[in-house]
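Every protein chain except one is present and positioned as in the full complex.
Moving on, here comes subunit A:
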């Protein structure tokens, strides 16, 4: 569905993408994560046909998006990182223009607007100017513009930035539904628990390349978890270990550690830990 090969892009002396390879299959949600400047937005811009790569190819639903951007974009739904809506126009008008440009006409357009505004809980504000909506409602409107024409590929660039928990949950549910219907979803975010909720596989970007790709469990293997030992006097001891269960077994056989022990907690490594590990690695490289 979405297939990028060897994407390279330079801005002056800065390399934004350095041979990025990424495939997102039908029904798959890929969480694209990485530090600021890792190349996420450049990848989104190239895939959406907004920027030409210096080298490499992107295919959307089998169509070369670099050579035939207009044809490829018919199969793409984009929700950019920054709000890109007409504030003086109503939600309906915003959806009408983006739906119309995607090829929806009259009855099909009205049906699509009904469907996405119901899914994103926007029906009550359909005829209000977007500029008067809350930040969360504006975010949902933006996401709705990407969903209208039922594209084969969804490209969502930090779609929940600034969204409240209710908005976030509504949007995640819609994304999940679309993936279940066979849509390939590429989802960039800095809010990693969202990717857990979506059941996304992960692609970690650094310096314009995918440096790690896999399921959550695959990527977290080898990262240290934590054994938290709480004592009756209120003190706490943390033991970092790639195998916290083994660390616990060792701890309970050590009388020095069990004296006064009142609580035991094992914390498995999270995506945040993965992110922080990558940050430390990046700092080492920079140093």
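Heads up, the rule we're going with is that contacts are C-beta pairs under 8 Å (C-beta built on N, C-alpha and C of every residue); 3 or more make two chains touch, one makes a residue touch a chain; residues count from 1.
By our rule, contacts and distances are computed from a predicted model.
Of "CbtB-domain containing protein", "ABC-2 type transporter transmembrane domain-containing protein", "Phosphoribosylformylglycinamidine synthase subunit PurS" or "GMC family oxidoreductase", only "ABC-2 type transporter transmembrane domain-containing protein" is the UniProt protein name of the chain excluded from the display.
The omitted chain makes contact with just one of the residues A:18, A:83, A:207 or A:228: A:83. Although one chain is not drawn, its touching partners on subunit A can still be listed: residues 11, 45, 48-51, 70-71, 73-74, 76, 78, 80, 82-89, 93, 96-98, 100-103, 105, 129, 145.
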